[in-house]
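Here the complex is missing a single protein chain, while all its other protein chains stay put.
Let's turn to chain A:
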Amino acid sequence: MALNIDQTKFLEEAMRKVKEQAFYMKHAMDNEDLKGTLTHASDMLRELRTGLLTPKSYYELYMKVLDELRYVEDYFTGLQKQGKPVVELYEKVQSCGNVLPRLYLLITVAGVYIKSLEAPARDILKDLVEMSKGVQHPMRGLFLRNYLSQVSRDKLPDVGTPYEGEEGGSVQDAYEFILQNFSEANRLWCRMQQQPTNAHNKDKKRREKERQELRILVGTNLVRLSQLQGVEAATYKEHILPRLLEQVVQCKDTLAQSYLMECIVQVFGDEFHIATLDLFLAACTQLKEKVNVRAILEGVMDRLATFAEANPAAIPPHLRTFDMFNTCVSKLLEERPGYSVVEVLRLQASLLNYALHSFPGNLEYLNLALGNCATALADKRAAHQEQAVIVAPLPFALDSEGVEVVERLLTLPLACLALKVLELPHFASLLEFLPWASRRQVGVTLLQAVYNSRAKLSDLESVEKLLEMVVPVIKEEPSSVLGSEEGQALRRQQNGEGGVEDAEEEDEAGASRSRGGGSTGSTENGKARRLEEEQLLLGRLVHVMASPDTDMHFRFLTVARRHFSEAPKDRFQYTFPPLVLATLQLVQRVRRREVAAEGADGKQEGDTQGGRAASEGASEQAAAEDGNGVLGLKKRDVPGVQFGCRKLFQAVHEMLTSLAPHFANLALKLFLEAAQAADRCEADAFKLISYEFVTQAFLLYEDEVTDSKSQIRALTAMIGTLLQARHFDESDYDALSTKVTQYAAKLLKKPDQCRMVALASHLFFVGRADEPGHYHDPKRVIECLQRSVKTADMCMASSQHMHLFVEVLNHYLYFYECGCPTVTEKYLSALVAFINDKRNEAALVGGGPAEGSSRAAEIEAYYKNTLDYIRLKKTQTDNKELADRFSAIQV
């Protein structure tokens, strides 16, 4: 406080005197009194000799004085223009008694002198820089040299200026002058700390702070150097940088070294840095212990990385800049063992960033940087464990800052490398140091990068490596509390979804449950959502693995399956469907290979195969109980194919069996998909497998599918699958069809029964009579349809029953058109008449539009369209036979 008040007082006093003297000085100028002007000017300048002011206040005073000196300069310029030789003025001001005022005046005149071109700039500048040595007080000297630098700024004999020439000098004189001024300024600046003092720590600190405030006075010189037009990279390398670095290294001042190195990086151009990297890095290793070399190096590397990114190929590879950086970094780490892990990692991160931008695609460099980190961490861990033996058995763990840096290190190269990351052996070893959650994050980023690159995994080693890297995405952390929480959140969320499904069926309890579930906290929902996204991302991985060799492809899938199986079971719903469906896709390819191989074997092989399959069909019960037995029963090797279709189906069976207890509907659907795939193999040999899959779906239906919505969906899929199948034995097909029809008839709700039984009718009329493998049982078709009509009639209460009649009518029409002999025009005419009656009835009652007019209109349109269709068919001329048949229907 006291100091501040004093400062204000001192400054005010000095300012007052400056103003006073300036006033008299200007008065003398007006009177063309040169002597008086000089006297008052030097009196004014004498105020700068004060030792009472802090740098801040001194700076204020200095600025005020400089304003006044501008008048002096104008006055001198005026004199020169009037014809007064400047040399006279130059001599005259030197008679001033005090050194500081004298030098300020001399510099002011010198500016005019150089500008007048009456003397060579080179000589005058040399003169000034030498004479300025007369002021050895650090702060006063620094400000004086700053004035010199400022006045001479536009009067240097740089290329393209009027001051350049035989006499005036060259750019060499210009930079020599700045260099000398710089080294003098720097010397003064460094000396500030070494001034005699009471050696109070507080004093020392204050002084360091003051020096910080004055650093720009030194740095300005570097800016002037960088602004010289005539300096090229070669000159910079030969003559300028070595001198700067020498000065920096030899001053042995921590503050100066830190500041000046940073200045050099900032001030000079990228090309200059590239050309002189070796010099610069060599100096870096010679700096004082406390200088933050890491920050300096990071500064250069980051700067050049940005430059290289914007100007590809700007850094010639033959310079081996990466090696230079790497050597420098290693040397630094070797010489300064005091760096913390995070500092080491930061440094390596900059190195990696440099390699990534300057040499994209150079895996060796990236691996080296990652390897350095891994080594550093391994050392740290080793040291920690050694200690842990004595102290406490805590596992080695990075702090949050370290985790952040390593995570950044590992994610940085992902976007541009994607799958090539697998070629970096140190990537995986560094990954190990991260905690589970961070590894998962890196894994997710890796997967995304791989998908974005659209690269394919095509060798086993890569598949295994990649899966190993994303293990934290697949699994929960072993014995982690967090993981189980996630699982719970997910389960809760699924319950919520179940509730909504219920709500759809107007189940009030279910609806309220879901509402309750929704409000159990958004963070849990967020977690569950994130988990779902991650698992879906993982599922896509299955389709990134591809090999032209089916055996190899299957191996990929097996490795993925092994990993996915270790996950918590509630994640199977995301990862198993892709695996199962990819295996089924592969079946088609394997089958083609098998067919090609079998083709050589001859035909009779297939016949015996079919016979055996038929005989085993009898023991269906046994097959259902021991599915694997059936699948693995006949191990018949096809030459050249290691993993045959049979093996693939067995894998599918196993996967679905482990999925079924947790996700019955999903497993049922996939069993049916598998059945279709087996049937598509188009060989009798696979009909038993197909049968087994359908049976498994049926068992699941009986045991697990309980709500009516799921039942209808399952039945539709089951009927659809059977209709697609072409290779079942007739007895098997018959048994399955009968069973589905029974399921349909046993549904709880009448409208469901009606619809499903009508759908099931299709099971008994498959294919045209002239097609091989057709199956026609017209009697049961009409049985089903009749039963549907009867059931529809029972749904009187529901508004649906008109719709149901029209639906069934359309089924009748389908079979009539197909030529099913039991579905005759008699039935159709009767049904149409029956529906017409019902409509009339409804119209009489006056109910018609009362019950939901839009729904009624829809049904009307449906019915009208159906009748239109019959009428259209009657007039169809291109199929006379069909037209005749339709004509028999009375509408």
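The rule is short, and it goes like this: a contact is a pair of C-beta atoms (placed from the backbone, for glycine too) under 8 Å apart; a residue touches a chain by one contact, two chains touch by 3 or more; residues count from 1.
Simple rule for what comes next: contacts and distances are computed from a predicted model.
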item: "Multifunctional methyltransferase subunit TRM112-like protein", "Vacuolar protein sorting-associated protein 29", "Magnesium transporter" or "LSM complex subunit LSm2" - which is the UniProt name of the missing chain; value: "Vacuolar protein sorting-associated protein 29"
item: Selected residue (touches chain absent from view) among A:P55, A:P578 or A:P751; value: A:P578
item: Sole residue of A:V87, A:L536 or A:A596 that reaches the chain not shown, by the stated touch rule; value: A:L536
item: Sole residue of A:Y339, A:F359, A:F396 or A:Y451 that reaches the chain not shown, by the stated touch rule; value: A:Y451
item: In chain A, positions touching the absent partner; value: 451, 454, 494, 496-498, 500-501, 504, 514, 532-533, 536-537, 539-544, 573-574, 577-578, 581-582, 585, 663, 665-666, 668-670, 713, 716-717, 719-720, 723-724, 759, 762, 766, 806-807, 810-811, 813-814, 817-818, 858, 861-862, 865-866, 868-869, 872, 876, 878
